[in-house]
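Reading through the structure tokens given below for one structure.
One chain of protein is taken out of this complex; the other chains stay put.
Each chain gets a letter, A, B and C, in the order it is written, and its residues are counted from 1.
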Amino acid sequence: MLDSDRLETLQTKLREFVAERDWDQFHTPKNLTMALVAEAGELVEHFQWLTPEQSAHLPVDTRAEVELEIADVLLFLLRLCDKLGIDPVLAAGKKLALNAERYPVAKARGSATKYNKLS
Amino acid sequence: MLDSDRLETLQTKLREFVAERDWDQFHTPKNLTMALVAEAGELVEHFQWLTPEQSAHLPVDTRAEVELEIADVLLFLLRLCDKLGIDPVLAAGKKLALNAERYPVAKARGSATKYNKLS
Amino acid sequence: MLDSDRLETLQTKLREFVAERDWDQFHTPKNLTMALVAEAGELVEHFQWLTPEQSAHLPVDTRAEVELEIADVLLFLLRLCDKLGIDPVLAAGKKLALNAERYPVAKARGSATKYNKLS
Partner (left out) sequence: MLDSDRLETLQTKLREFVAERDWDQFHTPKNLTMALVAEAGELVEHFQWLTPEQSAHLPVDTRAEVELEIADVLLFLLRLCDKLGIDPVLAAGKKLALNAERYPVAKARGSATKYNKLS
């Protein structure tokens, strides 16, 4: 179960981890977006040769590696949010509401068409 | 302040949003990693021509767009975790502990060198 | 048919295009790698909800959009090579030779296993 103490604790531990190592100098938002996309690319690499079915039934060792890449993506996302003063959960709530407008159920059901091409 | 109700609520709302639109068929982990990296790429695009300094002082409209890309990354990360049965906060905690071993303060302080090249 | 005049002409036209617009100031290698990955992400986006089979039989309009993303990736790759003084074709030849060593036919045939995990 995800809870506030753990997410807030994570963000704080991350800030301390970075400060202890004097790494804040490298953590410009520009650099953090680069680190984030690099980790997202590593995540993709685990899945690139898999069939869709294989991707839903990962061997234990692959799943463990994927878990670490997911971790890296979240860590850099949290650092980026920290530096920009953005609340990612609040942002995600706003985006979901926007998506509800862009993809009304009646029009979007069962279709992967992007909103700007939905009739 | 980030709290559990909001993150759990988000993940549940997301699951319902997807189910209502019969989109689960598209949400194989393979596809979700693609969507995630595509959003990470959109996030990078906002910063690609900025100097490090500019990236830390975004104009209001750019910041708003960046907030929506951050939201998209988090939404796809949560969907991926949902499908794989991975707790991203727990994973991030594990990765931070691993990073503490790979980057001892004495060796890593002030240096951006990757762990496998640290003396 | 790909030929030297066209690739060299392309790289030169690109250099002139950038110079005319006084854009060289934005074309640090750092920025160019960001632009490249952002375009690669846009390329991925066209395929993220497709099945493997659908990806091999693109509708005409999607194929046209994909062609433009491929173009963007090549353009930024050529700019990056121009700034770094790297010949991408020579580099690719070297990498292919390295791959032949890492993936001997006898061991690698029919397998998608990465070289560092091949027995």
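Convention: a contact is a pair of C-beta atoms (placed from the backbone, for glycine too) under 8 Å apart; a residue touches a chain by one contact, two chains touch by 3 or more.
All figures in this text were calculated on a predicted structure; none of them were measured in a lab.
Participant: For review purposes, identify every residue of chain B that touches the missing chain, sorted by number.
Facilitator: Touch set of chain B with respect to the missing chain: 33-34, 37, 41, 44, 49, 51-52, 112.
Participant: Quickly run down the residues of chain C that touch the omitted chain.
Facilitator: Those residues of chain C that touch the unshown chain are 1-4, 6-8, 10-11, 13-14, 17, 20-23, 25-26, 28-31, 33-34, 36-37, 40-41, 43-44, 46-47, 50-53, 55-56, 58, 63, 66-68, 70-75, 77-78, 80-81, 83-84, 86-96, 98-100, 103, 105, 108-110, 112.
Participant: List every residue of chain A that touches the chain not included in the displayed model.
Facilitator: 26, 31, 34-35, 37-42, 44-45, 47-49
Heads up, the rule we're going with is that only the chains that are shown with their structure count from here on.
Participant: Do chain B and chain C, two copies of one chain sequence, contact each other through the same residue numbers, with over half in common, or through different ones?
Facilitator: Same, since most residue numbers here occur in both copies.
Participant: Rounded to the nearest whole Å, what is the centre-to-centre distance of chain A and chain B, using the mean of the C-alpha atoms as each centre?
Facilitator: The separation of the two C-alpha centroids amounts to 2 Å.
Participant: Calculate how many whole Å lie between the centre of chain B and the centre of chain C, each centre taken as the average of the chain's C-alpha atoms.
Facilitator: Once rounded, the distance between the two centres reads 25 Å.
Participant: List, in ascending order, every residue of chain A touching at least 2 other chains.
Facilitator: 33-34, 37, 41, 44, 51-52, 112
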